[in-house]
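See structure below.
Only a portion of the chains appears, each positioned as in the full assembly.
Letters A and B mark the chains as written, and numbering starts fresh at 1 in each.
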Amino acid sequence: MSAPPPISRYPVPTLDELPEDIRARMLEVQEKAGFIPNVFLTLAHRPDEFRAFFAYHDALMVRESGLTKAEREMIVVATSGANDCLYCIVAHGAILRIYAKDPLVADQVAANYRKADISERQKAMLAFALKVALRSVELVEADYAELRQHRFSDEDIWDIGAIAAFFALSNRMANLIAMKPNDEFFLLGRIPRNNQGK
Amino acid sequence: MSAPPPISRYPVPTLDELPEDIRARMLEVQEKAGFIPNVFLTLAHRPDEFRAFFAYHDALMVRESGLTKAEREMIVVATSGANDCLYCIVAHGAILRIYAKDPLVADQVAANYRKADISERQKAMLAFALKVALRSVELVEADYAELRQHRFSDEDIWDIGAIAAFFALSNRMANLIAMKPNDEFFLLGRIPRNNQGK
């Protein structure tokens, strides 16, 4: 075995080929994470789509919300599991472990949220998200009522559904271009921080 | 019966409540189409997501491409049909009729592209798009090879898959908020232009 398998079916631009704003974003994430996640490198093949993709991502995942950041990542991991998207399960699994400070929750949610060590409220959230991901045509009033009974506001429900919808796009792009997760993601967040990297 | 049914489960901002850039975009489309499609009005409830959504849309649907505009709308209509998204079938059906100058093709493609009056090459394009929409995990080398045999370039294949992926998002958002199509769309493009509106 020689060269590692490519991270995309499509050409991956080098940093110096990139428009300034995209390169800046990559350097920023590299500074923070220690490496550049492949979703940045591979989607940069199309700069306009790259910009829209991350603008959308940030609008949902970074904004103020009634959902915690860990809960938003749970939605990503659960729906990506249902869509069998290797990149998103692995990369967002790592992010979920870090936000939740829980080394086990990501694998649980990816396999079967019903058996995960999360609250009943979070299970209701994921049931709704999976319906959006898999059978959105069947959404009926009772689905919204169920979430309200768990004290989710209408804006929270938009967040839940919109995150599931955005990763319906994201999962399909990753599968389309055969995006590979960085090796780093597989281990991230699995070891208590004071030990990690030692 | 009194008030017409709402066009969204969520509040719909009035034009003067909107940020300047979003209002400008709406007035522009109104000028061109004669009315404001409800996707603009309803998604404006979240300005940041609105901006990202239409930036993504334009990056795929307006850019130079090996696919004609009519072919891109065929992908939208076929995948929206598979996802049972009322708004997208009706609105993009209208756009497809206009671009293709064909009053029948949208209903054909929404129901069953295999029986539509389109080329074998276009049927291969839609078969790939539907696989991205419905079973993207199962994409294998043979699917790409089939498209290349129909003289689609790798960039064309990205377009086909990315449009299917973007409307996976769009269909789910429309179903989530119960977005209703404008009445105007149902008839648009069904009558040869010199007769329409008489």
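The working rule: a residue touches a chain if its C-beta (ideal position, glycine included) is under 8 Å from a C-beta of that chain, and two chains touch if they have at least 3 such contacts.
Keep in mind the model is a prediction, meaning the values are calculated, not measured.
Q: Once every copy is counted, not just the 2 shown, what does the total come to?
A: Counting every copy in the complex, the total comes to 6.
To be clear about the criterion, only the chains that are shown with their structure count from here on.
Q: Centroid from C-alpha atoms only, then distance chain A to chain B, rounded to Å. What do you get?
A: Distance between chain centres, rounded to whole Å: 25 Å.
Q: For chain A, which residues are in contact with chain B within the complex?
A: 9-10, 45-46, 48-49, 51-53, 55-56, 58-60, 63, 83-85, 132-133, 136-137, 139, 144, 154, 158, 161-162, 164-166, 168-173, 175-178
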